[in-house]
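Missing here: one protein chain of the complex. Every other protein chain is in place.
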Amino acid sequence: MAPEPLLTAENLHLSFGTATALDSASVEVHAGEVLALMGPSGSGKSTLLHCLAGILHPDQGRVTYAGRDLTAMHDDERSALRRSEFGFVFQFGQLVPELTCLENVALPLRLGGASRRAAQRSAAAWLERLEVSDVAHKRPGQASGGQEQRVAVARALVTRPRVVFADEPTGALDTLNGERVMQLFVAAARETAAAVVLVTHEPRVAAYSDHEAVVRDGRVRTREYAR
Amino acid sequence: MCIVLGMSVGHALLGLLEGGPRHGYDLKRSYDERFGQDRPLAYGQVYSTLARLLRNGLVEVESEPGAGPERKKYAITDAGVSDVAGWLAQPEKPEPYLQSTLYTKVVLALLTGHDAADVLDAQRAEHLRLMRELTRRRDGGDLADQLICDHALFHLEADLRWLEVTAARIQQLAAQVRA
Partner (left out) sequence: MTRWAADLALGMRLSVGGGRSGWARLTMIAVGVGLGVTMLVVAASIPAVLEARADRAADRSVESQQPLSLSSPTLLTTEIRSVFHDQAVNGRMLQPEGDGAPLPPGVSRQPAPGEVIVSPALDRLLASDDGAALQGRWGDRVVGTIGEEGLAGPGELTFYLGTDRLTAGTANRIQSFGGAETYEEGVDVVLMLLALVGMVVLLLPVAIFVSTAVRFGSENRDRRLAALRLVGADVGMTRRIAAGETLAGTLLGLAVGAVLYVVAGQVAGYVVPGNMSFYPGDFRPLPTLAVLVVVLVPVTTVLVTLSALRQVLVEPLGVVRRGSERRRRFWWRPVFPVLGVALLHPLVTGLDDSLGNQVMIVAGLVFLLVGVALILPWLVEAAVRRLHGGGVAWDLAVRRLQLDSETAVRAVSGIAVSVAGLIALQGLVGAIGALSAESQADTSRFQASVLDIYPGAEADEVWVRELSQAEGVEAVGTLTSVWVWPDPGAEGGAGAGDGPASGGEILVESGTCEVLAQEAQLGACADGDTFVVAPDGTAVPAAGSSYVLADGSGEGTGDGTGDGTLWTLPASAETVAPPKGGVAAMGGAPARILVTPAALGGIKLEPESVTAYAALDPAVPDALEHLRTAAGEVDPRAYASPIAQSTAALGDIRQVLLVGTVALLVMIGASMLVNVIEQLRERRQLLAVLVAFGTRRRTLSGSVLFQVAIPVVLGLALAVLTGSGLALALQTAVEAPLTFDWAGVGATSGAAALVVLLTTAAGLPLLWHLTRPGNLRNE
């Protein structure tokens, strides 16, 4: 029997103006699994990710994380949750250009109240884990795209989140760099038992997942899969 | 090499018969229109396939008196209908040059009122299952493994991309197919 899912979305509806982004979308994420959200551009997969992460508030429906209703939470609570329980990797432009890579990775810990020294110590360890120690004291603009994404992955994992949300994490990278990022990312996530919600339109990236859910026209076309 | 391999011609003809009983000649023409753009089906192949289907009880003949083989009208049996459904639901084993089969499946799904998107999703799942395995093997293997797996992965990815495009165009295709 499958255990309780960690994160569920039930019948989410969300529209931006007249455009319907989500139309009764439901999905389940289990602890420690890598779930790929696939689908064409504009299908609503990123929107679904944002709803799952408590960034966007759906018009209807419910998002439950570890038994807590995200949609009923105050914005501050959700922010706190994102700081402590979630991690994020985006396609690009996510690192603060003025901070060094090390400081960027340390940032979530410091936002959570850690001391500078402690935060930077864990950050350095994560940079090493993702094989980008050499850019620790450079600013993001001075690193390559692949290095930047690995720094971003390090930043997403540094708080040891239970769920990492990745939105086209390799979208701006070439095949080899993208694959290396995915290898390190998924390996690190599995090591820390973090679940990953991976939005991608690339099958080879989706191939790093355990399961996939296809989003089309704001709906998730789920299939029964064997666990 | 024939566009539609082996069994698929049989399923294609069965699918076409779901629309109603037809003469062998009609079947050939419909088939050619939909699937045989540069490789029309030979009469011999049509009749030999129909003979096989007849033998397996998937079609039956509604004979018109005093007629030769050209005047025979074929109709699909219940066994035939469920055979088509089973075939559609069964994803193809991911392999290169699968498109034609998949295309046939999609068109027939549309013709027979099955959900074509389901066909594609099933296929995507199957493809991804294989790709996951290949990815695991590649990331754990030596260079030769990596190269071989990459080759397969890229081809599978191309298939899947085609699937995505097809899925996106399915409405358009449905309109054309049903026309």
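Letters A and B mark the chains in the order given here, with residues in each chain numbered from 1 onward.
Quick note on the criterion: contacts are C-beta pairs under 8 Å (C-beta built on N, C-alpha and C of every residue); 3 or more make two chains touch, one makes a residue touch a chain.
All figures in this text were calculated on a predicted structure; none of them were measured in a lab.
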{"item": "Chain not shown: contacting residue from A:28, A:103, A:148 or A:202", "value": "A:103"}
{"item": "Option from A:33, A:148, A:168 or A:212 whose C-beta touches the chain left out", "value": "A:168"}
{"item": "Interface with the unshown chain - residue positions in chain A", "value": "16, 46-47, 50, 53, 55-57, 76, 79-84, 86-88, 90-91, 93-94, 96-99, 103, 107-108, 110-112, 116, 139, 155-156, 167-168, 171"}
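Here is the rule we use: only the chains that are shown with their structure count from here on.
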{"item": "Interface residues, chain A side, partner chain B - complex", "value": "36, 38, 40, 183, 201-204, 206-210, 212, 214, 216, 221, 223, 225"}
{"item": "List of chain B residues in touch with chain A within their complex", "value": "117, 121-122, 124-125, 127-128, 131-132, 134-135, 139, 153-154, 156-157, 160-161, 164, 167-168"}
